[in-house]
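One protein chain is absent from this view; the other protein chains keep their places.
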Amino acid sequence: MSGRVDFDSVQVIDVSRHFGRRRALANISLTAHPGDIVGLLGPNGAGKSTLITMLATLAAPSKGEIRYGGQPASALGPALRTRIGLLAHELHLYPELSARQNLTFFAELYGLDPRALVDEALESAGLADRGDEAVSGFSRGMRQRLALERSLLHGPRLVLFDEPFTGLDDRAVSIVADRLRRLASSGAIVMLATHDLDLADGLVTRVALIRDGRLLSDEPASPGLRARYRAIVGGNAVAGRPDGGGH
Amino acid sequence: MRKAFGPLAAITGLMFAGAPFMVARAPYESSMGLVQKIFYFHVPSWFAMFTAIGVCGVASLFHLFKTSPRADRIAEAAGEIAVLFGLMGLVTGPLWGRKAWGVWWIWDAKLTIALLLEMTFISGILVRKYGGPGSDKLAAAVGIFGLAVVPFVYQAVNIWRTIHPLTSVVPTLPATMGGPFWFCVAAYMLLLVVLLMMRVNLGKRQAALDELYLAYED
Amino acid sequence: MSLRRLLIALTTFVLLSAPAFALQPPPGQSEFVPVDSVPLSDQLPAAPLLVTAYAFVWIAAMVYVWSIWRRLNKVEDEMRALAQKMPRR
Partner (left out) sequence: MFFRTAWLVLRKDVAIEAKSWEVLTTTLFFAVSCVLIFAFAFVKEGRPVEDAAAGILWIAIAFSGTLALGRTFERERYGETLRALLLAPAPRPALYVGKLMGMLALLGLAEMLLVPMVALMFQASLFSRPLLLVGLLAGGTIGFCAVGTLFAAMLVRARSRDVLLPILLYPIIIPVIIAGVRGTAALLGAEPDEPTAIMWIGILGAFDVVFVTLALWTFEPLMTE
């Protein structure tokens, strides 16, 4: 592997991004360190996913810069991507392949020995018995858990979750929440984008409120999160619920 | 640059005004007679088209790797203007061919090459129009590939078909014919520069409008 | 300001209509071997082709200039309209 890249901080420095005439993000600045679970909270379409995509080096900011341990992604090269894990809204799974084949492919893609890792991942995703079934036959919850394991296979330093709880029942939500806490305590930088207030409440260590591409507040999580969220984001905070999934 | 536009446009206009006089005074060609004089408007349009393709290719390369909006505007402008000059060539060519070879369109090498390049750069415009956000990078790829394919198109089509007067005729032009020819080439090149400046300016204003929309949203 | 610049370009181009009739065939010589007198029949069918070719080039350039000008005006109007809405917000 081309040298171990590691970083102890992720800095978003005055980042803006627009698509043609639509501004997705305006002057976002925030920093995260190992052990943080930063909640990117905001209604749908606030620009959370755009920020997550840019943090994952899949898109470049129109203005401003993102630094990993003080260095820009361009300086760190492809090796940086071994330290980034992304669970996107679209789950990034091949429906035709089985759960085991999906995990094996991505493990090898990251240059890891798949055997031990895949079984362990299937176990913690609760899919050990269905490892050889095609993913197309899985429910949304099962796919979500499988995709979660896939994004953590290579032990990333920076873990990016975009709406990780959609389609999960309460039991699955608490499993995933515990998994995040364990990750953070083991030194990962976790950034969680969601519009679902209740889930984030007990989990995140810091909250960044984003609306219409603008960072409204960035402060440590405190019990009064819900009231403050509604006060800042305005009455329709709850209205931002997804149509089916979530709580 | 901006203040140079006025005089440049004036000179271009004057040169285009003077071109017919120059061409009219040029000698008669023995075998093809008067129709050969289309040569003075047909060939320079290729010179201008290939220059525009070159500008578009280089600007696309710059935009793709350096993501500079300015290079993108120049690439878009040069792409459009390459299509314009290509159109001129593709119309004046058959007009000349009609008399000289008796038929409007023949699969002659030069015309086929021009047609292929014209289609390539029209596809560049189409991708900008229908490609949605991020299509400027895709158009840049078309610009680069369009430039890279020119030698291959030349080679393949030349070997395949050619009854076009060899391009070697240009250097052997006598002084009395050379004069008006290079005058027309200069006029076309100036027209290219003037159109480029106008189109880039349009691109700049469009970007300013987008900027205003963004500012308006803030 | 852009209007004035365009007018300059337009007026100079307008001069073009004058030369359309200046097509007397003078003598010459070269690899494109010119000949001093050309039978009228050969000459006639060629003249319209030549004029059409020249006219097309001129018209194509003018249509393009006009299209840039029209798009420019559209952009300027939109900007003016947007600029007015800006202060009110």
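For clarity, chains are labelled A, B and C in written order, and residue numbers in each chain start from 1.
Simple rule for what comes next: a residue touches a chain if its C-beta (ideal position, glycine included) is under 8 Å from a C-beta of that chain, and two chains touch if they have at least 3 such contacts.
Here the structure is a predicted model, which is why all the values come from computation and not from measurement.
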Using the contact definition given at the top, list the shown chains touched by the missing chain. A, B
For the chain not shown, which residue from A:Pro72, A:Pro95 or A:Gly137 touches it across the whole complex? A:Pro95
By the document's definition of touch, the residue of A:Gly111, A:Gly137, A:Gly187 or A:Gly202 touching the omitted chain is A:Gly111
I need the residue numbers on subunit A that touch the omitted chain, in ascending order. 1-2, 53, 56-60, 78-79, 81-82, 84, 86, 88, 90-97, 101, 105-106, 108-111, 134
Where does subunit B touch the missing chain, residue by residue? 64-65, 116-117, 119-120, 123, 126-127, 130-132, 134-135, 137-138, 141-142, 144-146, 148-149, 152-153, 155-157, 159-160
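Keep in mind that, in the parts below, only the chains that are shown with their structure count from here on.
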Of the chains shown, whose Cα mean is nearest the mean of all protein Cα atoms? B
Inter-chain centre distance, subunit A versus subunit B - centres from mean C-alpha coordinates, in Å: 49
Centre to centre, by mean C-alpha position, how many angstrom separate subunit A and subunit C? 59
Provide the list of subunit B residues touching at least two other chains, using ranges where the numbers run on. 213
In the complex, subunit C touches subunit B at residues 2, 5, 8-9, 11-13, 15-16, 18-20, 22-36, 38, 42-43, 45-47, 49-50, 52-54, 56-58, 60-61, 64-65, 68, 71-72, 75-76, 78-79, 82-83, 85-86, 89
What residues of subunit A sit close enough to touch subunit B in their complex? 18-23, 26, 60, 212
Would you mind writing out the residues of subunit B in touch with subunit A in their complex? 67, 133-134, 210, 213-214, 217-218
